[in-house]
Structure formats: structure tokens, C-alpha cells
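What follows is one structure encoded as C-alpha cells, with my remarks underneath.
As you look at this complex, bear in mind that one protein chain is not there, while each of the others sits in place.
Going in written order, the chains are labelled A and B, and every chain counts its residues from 1.
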Amino acid sequence: MTWIATDYASLLWWLDMTGTYVFGLSGGMLAVRRQLDLFGVIVLATAAATAGGVIRDMAIGDQPAAMLRDPSYLLVTLLAGLTAFFFHRLIECASKPVMLLDALGLGTFTVAGTQKALIFGLHPAAACVIGVLTAVGGGVIRDLLVTEIPRVLREEIYAVAAIIGAGLVILGDHLGWSPLLTTSIALLATFFIRVLSVRLNLRIPRAP
Amino acid sequence: MTWIATDYASLLWWLDMTGTYVFGLSGGMLAVRRQLDLFGVIVLATAAATAGGVIRDMAIGDQPAAMLRDPSYLLVTLLAGLTAFFFHRLIECASKPVMLLDALGLGTFTVAGTQKALIFGLHPAAACVIGVLTAVGGGVIRDLLVTEIPRVLREEIYAVAAIIGAGLVILGDHLGWSPLLTTSIALLATFFIRVLSVRLNLRIPRAP
Partner (left out) sequence: MTWIATDYASLLWWLDMTGTYVFGLSGGMLAVRRQLDLFGVIVLATAAATAGGVIRDMAIGDQPAAMLRDPSYLLVTLLAGLTAFFFHRLIECASKPVMLLDALGLGTFTVAGTQKALIFGLHPAAACVIGVLTAVGGGVIRDLLVTEIPRVLREEIYAVAAIIGAGLVILGDHLGWSPLLTTSIALLATFFIRVLSVRLNLRIPRAP
């Protein structure tokens, strides 16, 4: 475990890469299930892992998009795609760890997206929207590419966990908490709300 | 009626908010009909009301997108989503007023989008494309999110009304009309062409 980050910036980077890998895996697995070829698997992995961040960067005006500046993103999504392609049977069996990793990715992308929006001077409501968009945007594009209604619109508490996480980042920023504290609280809240909602099968009300 | 705008800029702002609310309503209603939960209703309301403007701002390079700078947009879409969620039965019964409001939204978004494109120095053909994209882009994203072929591609004269409205804005700009005159003529033309096409059931020809 010598790679464990020793400072805050590199902790964020590792969290971002974890989210990228896990979301890439979700895209690759969907492509395998829809019987796409190797190229399709890599495309869906890349879309799922990076589209949320690219849309965020295009909307706030940070260009070229972060994923085009740091080659690590593309390397990690390629790895995720190849993992899904060659080990999809193994991964199917490990649905619980995958769900946990996905909840972790949801948390890291929410926190990273919201913090970036605040740095770019957006007001709280817009920062919250951008944070949630960063976290769920990749999954939306992934599902649209195979013409499915995005899972985030069909699922139990998924985006709601991201909204709460984004809200905590904004609260921490407002109250002047240290970045490390804000990140930890928001990340853990998003993670546990998502995991609990799956375990307890919580749902949001529908129109009466 | 004391809130009625007394100057041109605030008239434009009120028109923009009206369009945002009405398009938000259309997104929320579609979500209710597709039995999405409260979160899905708010997402579809937001997408329908803001996606056209966000795509416009990303394409012309006005970033952060307008909807991220003025919190009113998000507040209005939230209200539209909640209205659709709680009063969808009432709204279903009022299909004619909703159609009229939708035609008004089409007009305001077309005019606002075309004028912004001209201010950014685009040539007339590009300004027309951007104006129409502003007006119909939200509806396209709304329909794609629930995997329907966008209504603007299936409908009677909808985008055509927007094209004529955008053309009138460009004509007025070219002939040096006052902004208020240009706005009024283009807005009313878009509105009445749309409404008449629905009443008279006009259609565009298909390939022979």
C-alpha cells in the first residue's frame, strides 16, 4: 500500500482515478451485456467514466477538458474497458463489491465536481447541479448510447445521494471547514446514503 | 400586475423566465407520464428548460453558461417540476392553455437565442441555427432522456415557426429596427405560426 497518497491534492487525484475506473467498468459491463465488440466496450467504458466531467468542463468553461489534459484518465478507462471485456464473468459474480465501488465513484465525482464548480465562482445552486451532473452524466450518456432510459432516472436513491453530498461540500465551503474535512464528510455521506438505500431498498415517491 | 417590466432588458428577462417555466412544465409532465419519481420529474423539467440554452452557450463560448450564473433559472425549473409533480391532473385538463404557453416559450427562446448569437458576432445562418437550437434543444434532450424520438422531429410546424422567428430577428437587426420592435414582431410571428399550425393541423411535406 505504498501508493497511498500523502497529501490532499494527490488524495483527490487517486479518488478521481478510482471513480474513473469504477465508472469505466460499469460502461464496459453494459457493453458486454449488449454484445458489443471490443471497440464498443472501450467506447462505453470511456463514455461512462469521462462524459460527466467533460460536460461539466464545457458548461463552466474549463477547456480543453481535464480528461484531455491528463493522459491518466484515458489510460484508466482503457484498463477498465479491457477488464470488463476479459473478466466480465468474474465481475458479474462480484456484484456486491462492484456496487460498493460504484457508490465510492459516485461520492468522489460528486465532491470533485462540486469543488471545481465553487472554484470557478458558481453560486451554490449551480455548483450543486454541476456536482451532480459530474457524478451522473457519464452514466446517462452510457445508457443513452445503447438506447436505455438512464438508470439514474429509474433507480432508487442514486442522484439524491449525490445532491446531499454536493450540499455538504457547499455547506463546508460556506462554513470554512478545511478541504480535507469537507471532502471526507461529503464523500462518506454520499457513499453511505447510496449503500444504505440499496440495502434497505429505499425509494423516492412518485406522482400521486 | 405590478411586476410587469418597465424597461426592455427586464422584459426580456421575464420572457426568458416564462419560457423556462413553461418548458420545465413540459419536461415534468413527460416524466410524470413515464412514471418517474420526484427526482426524475425535476431532472426532466431542468433538462427541458435549460439544455437548449446550455448547448447554445457551449457552442458560442459564453461560459459559465447563463443558467449557471443567474440562480433564477434553477429556481424556476424547480418550481415547474414541483408544479408538474403535484398538479399533473389539473394540467392535463388544461391542454389548450399549456399549448399556448408552450408556443410563447418557443417564441421567447427563439428570439433570445438569435439575439445572443448576433451579439456574439455570428453570421446570419449560424445565428438562425443557434436561435432554433436554443428553442428546441431542451425538448430534444427531454425526449432523448426517456428514449423517445424528439417531438420536434415528429411534430407539425414547430421548428419551422422558430426558423421564421429567428429570420425576423436577423432581418430586424439588418434593417436597424429598434430591439423592442424586432423582439415583438419575431415573438408574435413565432407564436401565431405555431398556434395556427396546431389549429389548422398544418404539415410539412415528406419525401415523395
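By definition in this document, contacts are C-beta pairs under 8 Å (C-beta built on N, C-alpha and C of every residue); 3 or more make two chains touch, one makes a residue touch a chain.
All values reported here derive from a predicted model rather than from experimental measurement.
Interface note for the absent chain: among A:Leu25, A:Ala49, A:Ala80 or A:Leu145, the touching residue is A:Leu145. Only one of A:Leu25, A:Met58 or A:Ala207 touches the absent chain when the whole complex is considered: A:Met58. When the missing chain is restored to the complex, the residue among B:Leu75, B:Leu153 or B:Leu181 that touches it is B:Leu153. Set against the missing chain, the residues B:Arg33, B:Arg89 or B:His123 yield one that touches it, B:His123.
Contact residues of chain B toward the unshown chain are 58-61, 117, 120-123, 125-126, 129-130, 140, 144, 147-150, 152-154, 159-160, 203-208. What chain A contributes to its contact with the hidden chain is residues 31-32, 34-41, 43-44, 46, 54, 57-58, 61, 63-65, 67-69, 71, 74-75, 84-86, 88, 144-147.
What we mean here is this: only the chains that are shown with their structure count from here on.
Chain A and chain B have CA centres that are 31 Å apart.
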